[in-house]
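For reference, the structure is listed below as structure tokens.
With one protein chain held back, the other chains of the complex are shown just where they sit.
The letters A, B and C name the chains in turn, as written, and every chain counts its residues from 1.
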Amino acid sequence: MILLLTVTLPFVLLCLLLPTSRLRRVSLVAGCAAHFAVILGSWIYPVLAVANPGTLLALDPLGHLFVTLISLLFLATSIFFVGYHQKVLVSQRVFLACMLLLLASLTLVCAAQHLGVLWVALEAASLAATPLIYFRLGPRALEATWKFLLMNSVGIALGLLGIFCLGLSTTAPAPAATTLSATTAEVAETAPHGEEGIGMTVTALREAAPRLDIAWVRAAFLLVLVGFGTKMGLAPLHSWKPDAYAEAPPPIAALFAGGVTLGAFLGILRVFQVCLAVGQGPFASLWMTAFGLLSILVAGIFIIGNNDYRRILAYTSVEHMGILVLAVGLAGLGGTQSSVLGAQSSPAYAAMLHTLHNTLNKGVLFFAVGFIWRIYKSNRISDVKGALHHHPIAGVIFLGGLCATTALPPFGMFYSEFAIILAAVQTHQWFILIGFIVTITICFVGVMTAMLPMAFGAPSVLPVTEGSDGASSSSFGHWREPTMLLPAAGMLILALALSLYQPDYVTRALHAAADQLTPVPVQTAEIPAGVTTAPDRPNTAPAGDHLEEGHL
Amino acid sequence: MNLLAMTIHLPVPGVAAVVTAQVLGVLLLPPLLMSVIAKTKAWFGGRDGPPWLQPYFDLLKLFRKGAVYSHTTTWVFRAGPIVSLAALLTATTMIPVLGPNSWLGFKGDLILVAYLFALGRMFTVLAAMDTGSAFEGMGSAREVTFATMSEPALFLCLAVLAISTGNLQLDDMLGTNLAGAWHSVGPAMLLVVGALFIILLTECSRIPVDDPLTHLELTMIHEVMVLDHSGPDFAYITYGAALKFTLLGSLLVHAAMPQVAWVGLPGALLWLAALMALALLVGIIESTMARLRLNRVSLLLAGATVLSGLAVLLVLFNKLA
Amino acid sequence: MLAALTHPIPDSLHTAIDGALVLVLLLNLAMLATSRLATCIRLFSFQCLVISVLPIAAATASDAIGIHGFFLMGGTVVLKVFLIPFILLRVIRTGDIQREVQPYLGFTGSVVVGAMMIGGAFALSSRLVLPGQAMSTLLIPVAISTLLIGLLILVSRYKAITQVVGYLVLENGIYLFGLSLLHAMPLLVELGILLDVFVGVFVMAIVVYHIRQEFDHMDTQNLAPMKEPA
Partner (left out) sequence: MIFLTSSLLVLLAGAVLAVLLARHGRAGLMVSLVAMVLGSAGYVAAAVGRWIDTAAPPQRLIWPLPLGAPTLTIDYLSAWFLLTLGLLSAVVAVYSWSYFSVETRSTRATASVGAVLCLLVASMGVLLCAGDVILFLVGWEMTSLAAFFLVGFHDEDPAARHGAWTYLIATHLSSALFLVPMFALLVAVGGWSFAGIGAALGVQDSTVRVLIFALGLAGFGVKAGFMPVHVWLPLAHPVAPTPVSALLSGVVVKIGIYGLLRLLMLLGPLPGSCGTAMIVLGAVSGVLGVLYALAQHDIKRLLAYHTVENIGIIGIGIGVGMLGQTTGHPLVALLGYSGALLHVLNHALFKGLLFLSAGAVIHATGTGQIDRLGGLAKKTPLNALLFLLAAVAICGLPPLNGFISEWLIYGGLLGGTIRLPRALPGVAVVGLAGLALMGGLALACFAKVFSVVFLGSPREALTAHATPRLMLGSMSALAVLCLLIGLAPSVATDLIAPGAAAFVVTPYSTSAASTFDAILAPAGHLSALLALLLALVIILLLVRHLMIRGQIVITAASGRAGTWGCGYPALTPRIQYTASSFAWSLIRSFRRLLWPHKHLVVPAGAFPSGDIRAELSTHTNDIAQTDIFSPFFKGAAQLAAMIRTVSLSGHVPTHADAAIGEDRGPFRTGWYSLLSAVRRGSIQVCVVYVAATLVLVFMVETAWQPRSGGALVERTAPAISMSADPSQPTARPTATRGADELNHVLPGATRP
């Protein structure tokens, strides 16, 4: 556990101290590789991940899954970045060190059980990410950075407020019975009074669920949803995203789309877990589905007719974040395992599957766009034609990424989106069903209409660039670097492989994470069987559901 | 083998003679009907007209001649008359001609008959187009246009017959089987007969759809398509046109006269007489009417379709009631 | 700790705490009214000082003066009262810009809107039921209004540095809110939060510095060229 958190720190120092840029880049890759090695090790030797559930830090299945994805993405990005090798105007030391710091803080986010720690780590991640956007320098990059910084800070401040509200909910005094509905009254009766304050770890909050003040929990959830939602980029809180993605180098944008946003998502999920425990799943789900649908819709509207492919990518990220919260929302609405279908179609599982493939696909697509940007030196789609002819391999990777991100089979997102639709059907959420289908279709049409012309057509005339080797004035000199091709193709192949053949241990990991997001009975163990006959009592979970042992 | 299971309606005791007589009778009759029309028209025109056997003489003359082929043509041009006539001859085996039953009918043969006509038309049109002549192209275009419009009418008529008799074999759909239908939905049957008559006029390129005797190629339909054929090819075409008239006429006669059993020699003679009468009728129409303007022809054919559609409605309604 | 907070607070201390909270409110309004950036920053610094005293008051209200409160106060004083204003003032000095010119919302207008926000905050918190007993009934309304006024500054000013101040005021509001659950957050986290705020401001100051370099002053109006194509 500690090893995982600290493994990157020496490399941060190395990045700052080493004299040549080559060595610094090597140390970046080494840092990411070391981190990934520890992660892999933690899957094989669980002792590396396990910590006492009550403590501040522990890798539960959810966090473990997320940190693995983030680590994988960072490793690929770091390798890609070595090849990307652009003239770095911002001090490269700081830049590389910030990447590693970002990794470290995101690791902390995933490992944090205490919500305060989670917040601190998220804020740290924001701050570490800021210099990464300001890569290209110039007024537009600056604006993007400023916007990112300010909006994220405000968002994260709201998140803090939400966490405080959650804290307030734990200080509820024993309320007068008359103001209570049957549920809370009974719960209150059974709960022990006068204990010391409840800790702010997720586990503690879930265990203390009957004693939590529901109104404050709800307020907390809303604040966290809006606050961390800003960081995650849910519409209408997404406005920093297009700017940031258009200005940051594509591999860095990949880190944002597949890594940083996951951290914020995890923050929301933690509070969502508490909501589930206090029986507020439907409430939380409602807002999550609303934000999810709105995000997909807004993304679709802004994708159509957009002429800036990197901004379009930003909006696809908004779209996928929307899909993620929508899926989790459906999980809270009661889309549990159906008797007919088994666990592999539950919305929570779909959300985890979508998370997995979102990270992989974002890597593929942004790396491919990295190639394209290097070749054409323009963000405008109208300047980019015939990438497939200019650079067949990058073109194929780009098309692959495009298909993957628009959820065409055989790519994994197809399965997750189908499972979401299935969940909506099973829970009879017809509005959500129609809304989801229509909005993702709008996004599909928008993305394909805008981006396909980039790959096809007669190649457009390339801008003459000052090649580093002098002789070759075309951009073809750079992309042959295998360090760029390797991670891009590797991510594509991995995404494809996991879509076509999902090994058992991946399935198990996804299920373990999904189980944490499935509504569980509230303290069934503590309530006498006779009292549970109240009609509005949170019911017991379906058979086969893992209870508390599902996590940690 | 399926062939063995075929219902071949031959007179049981023997007899090749009867069969030969039937086949020869049917094959030799068509030119005579053309002669009847010609004679009628001559009579109306106050002329004597050509001899009764003139069509036979023409055919013999054509067969004795060689053939002239334009250098623009290909084998398609030569295949046209042959395929057309072969299709008609094949259709002859499924239409009740001399007698109540067809020779080689089977369930669903009515569709084959209709499509054999279409096959013949297709090859006639292709042969015409093969010459590269604008006139023949014009004729072909008109031919396919009017055929397209008469096709639904034909099928609707057949549907009426099928519904009223509950049968899908052409000879079973006609004749005495129709008596009940004439009894219960007489008006519908009248409409069918009317529509069939219009179809006959169209298919055989008679007035008011087409004027076979006009000398202005610009207004012709069928005749202009066969301008370039000569010798045996043209003989095939001429004979085919007459055979088509006989076949459709026989169909019409069988549909219109449900009381007749068409059995034996009297039946054969009656059939001959009925066809002669039909030819006479056509001759009278040709003598008393002018050819319609081309765009009025579509109206006529649409009318036939409507008539037959109405007949379908009547029959179906009768069945429901 | 919970038990400590539920202990009745002496009247005199109560008055002092309430007075401090009202002072915070007034400082908010003053920040809205001032056009000089330096003044604004100093006002903020003073507000932080007032706020950092509050945990001590809360701690003295309980049976024992918690080490918790002292650490928190110390951290706040060092970071917010001295370090952050110092950085910001330095940026202003090098930036050679002193005033907020032509904000989106005029200064008088800002004060009026700010007052309305305070009213709203009080109205809202009258409907809130705080679990447990806070150190003062004013705490929550003041926290909310500070938060809202921070947002208002953030939104209505062009100058990047004022936006930083706005953000800090917002943060102060949250801090005040957090005082109501002093016990639930371990010290480590509280300090981490403070540190994060500090680093955040530090980074912001750097960015502001860059903005100055790019545009020769810190006006965010120069940012944001047309983005989404029609």
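Operating definition for what follows: a contact is a pair of C-beta atoms (placed from the backbone, for glycine too) under 8 Å apart; a residue touches a chain by one contact, two chains touch by 3 or more.
In this text, all values refer to a predicted model and were calculated from it rather than measured experimentally.
Asks: Identify the visible chains that the left-out chain touches across the whole complex.
Replies: A, B, C
Asks: Out of B:Met129, B:Leu174 or B:Leu251, which residue would touch the omitted chain in the full complex?
Replies: B:Met129
Asks: In the complete assembly, which of A:Leu5, A:Leu40, A:Leu137 or A:Leu408 touches the absent chain?
Replies: Of these options, the touching residue for the absent chain is A:Leu408.
Asks: Going by the touch rule given at the top, which residues of chain B touch the chain that is not shown?
Replies: Output for chain B: 1-3, 5-6, 63-76, 82-83, 85-87, 89-90, 93-94, 104, 106-112, 114-116, 118-119, 121-122, 125-126, 129-138, 140-142, 144-145, 147-152, 154-156, 158-159, 162-163, 166-168, 217, 227-228, 231-233, 236, 294, 298, 305, 309, 312-313, 316, 319-320.
Asks: In the complete complex, the non-displayed chain touches which residues of chain A?
Replies: Residues of chain A in contact with the hidden chain: 143, 146-147, 150-151, 154-155, 158, 172, 175, 179-181, 183-184, 213-216, 218-219, 222-223, 225-226, 230, 236-237, 239-240, 243, 279-283, 286-287, 300-302, 304-305, 333-336, 338-342, 344-345, 353, 386, 388, 392, 403, 408-410, 412, 414-416, 418-419, 421-422, 424-429, 431-433, 437-438, 440-442, 444-446, 448-449, 452-453, 456-458, 498-504, 507, 519, 535-542.
Asks: Going by the touch rule given at the top, which residues of chain C touch the chain that is not shown?
Replies: Listed in rising order, the touching residues are 104, 127-129, 151, 154-157, 163, 220-221, 223-228, 230.
Please note the rule applied: only the chains that are shown with their structure count from here on.
Asks: So, what's the distance in Å between the C-alpha centres of chain C and chain A?
Replies: Spacing between the chain centres: roughly 31 Å.
Asks: Which chain B residues sit where two or more other chains touch them?
Replies: Not one residue of chain B touches more than one other chain, so the list is empty.
Asks: Please list all residues of chain C that touch 2 or more other chains.
Replies: Expected reply: no residues.
Asks: Can you list the residues on chain C that touch chain A in the complex?
Replies: Going through chain C, the ones touching chain A are 1-2, 6, 129-132, 147, 151, 154, 160, 163, 167, 170-171, 174, 177-178, 180-181, 183-186, 189-190, 192-193, 195-196, 199-200, 203-204, 207, 210-211, 214-215, 220, 222-225, 227-229.
Asks: Which positions of chain A touch chain C when the two form their complex?
Replies: 56, 114, 116-117, 119-120, 123-124, 126-127, 130-131, 134, 138-140, 142-143, 145-147, 149-150, 153-154, 157, 160-161, 164, 167-173, 196-200, 213, 215-216, 242-243, 302, 305-308, 311
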